[in-house]
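What follows is subunit A.
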Amino acid sequence: MSVFYLAAALFLLGTILLGLVRVLRGPGSGDRMLAAQLFGTTGVTILLLLSLALEESALVDVALVFALLAVVAAVAFVRQHGLPEPPDTPTHRQHPESTESRESNDDR
Partner candidate 1 sequence: MTPANAEWLPAAIAGLVALSLVVAVLATAWPRQAHRVGLLGALAITAWVLGLSALFLNAGPDPEAAATRVALGGWEAPLGLMLHLDGLSMTLLVLTAVVGLATSLYSLGYVHDRIERRQFWPLWLWLWAGLNMLFLSGDAFNLYITLEVVSLSAVALVAFTGTAAAVSGAVRYLLVNILGSLSFLMGVVLLFGEHGVLDLLLLETRTEAGPTERMAAVLMTAGLMLKAALFPLHVWLAPAHGSAPAPVSAVLSGLVVTGSFYLILRLWMGVFAPLATPAFGILVGMLGVAALVWGSLQALRAGRLKSIVAYSTVAQFGYLLVAFPLMLVDPGAWRVVVFFAVVHALAKASVFLAAGTLQHAAGHDRLADLGDVLRARPRTVFALGLAGVSLMGLPFTGGFIAKYLLLEAGLGTVLAGSVIGVLWVLAIAGGGLLAAAYILRMVAPAFHRGHEDAGEAVSPWMDWVPLGLATVAALAGLAGTLTLNTLALTPGAP
Partner candidate 2 sequence: MIANTLTVLLLLAGLVFFAAGTAGLLRFPDVYSRLHALTKADNVGLGLVVLGLMFQASGPADILKLLLIWLLVLAAGTTAAHMVAQRTWTHGEFESDR
C-alpha cells in the first residue's frame, strides 16, 4: 500500500509543479493567488498521503496546521490597508453595490 500512497503523493507533487505555470504566466494577481491556494490544498493532501506512506502520524498534525492557516494569505491578499486605485485596465468592471466598500479602502 505505501508504494501506492507514495505514487499518489508524487503525482500530486507533479500537479503542483505543473500549476506553477499559472503563477509564472499570471496574468492577474488573482490568478496567482488562486494557484497558491490550490497548492496549499494539494500540499495538505500530499502530507496526508506521506503520513501513511512513511508511517509518521505527526504529519497529520502538519497537514492540520496547513489546512487551518490556508486562508491567511488569501485574506491578506484582499484586505490590505490601502488597495491602490484600480488602474485603467480594459477588464476592469465597476460593481454597482461595491462603491461603499471601495471608499473605505483608503482608511489606512
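Inclusion criterion for the candidates: all candidates are chains of the complex that A comes from, given by their letters.
Assume a residue touches a chain if its C-beta (ideal position, glycine included) is under 8 Å from a C-beta of that chain, and two chains touch if they have at least 3 such contacts; residues count from 1.
Everything quoted here is computed from the prediction, not taken from an experiment.
Q: Touching subunit A in this complex is which of the candidates 1 or 2?
A: Considering all copies, subunit A is touched by candidate 2.
Q: Write out the stretch or stretches of subunit A touching candidate 2 in their complex.
A: Spelled out, the residues of subunit A in touch with candidate 2 are 1, 4-5, 8, 11-12, 15, 18-19, 21-22, 26-35, 37-38, 40-42, 44-45, 48-49, 52, 57, 60, 63-64, 67-68, 70-71, 74-75, 77-79, 83, 86-87, 89, 91-95, 98, 101-102.
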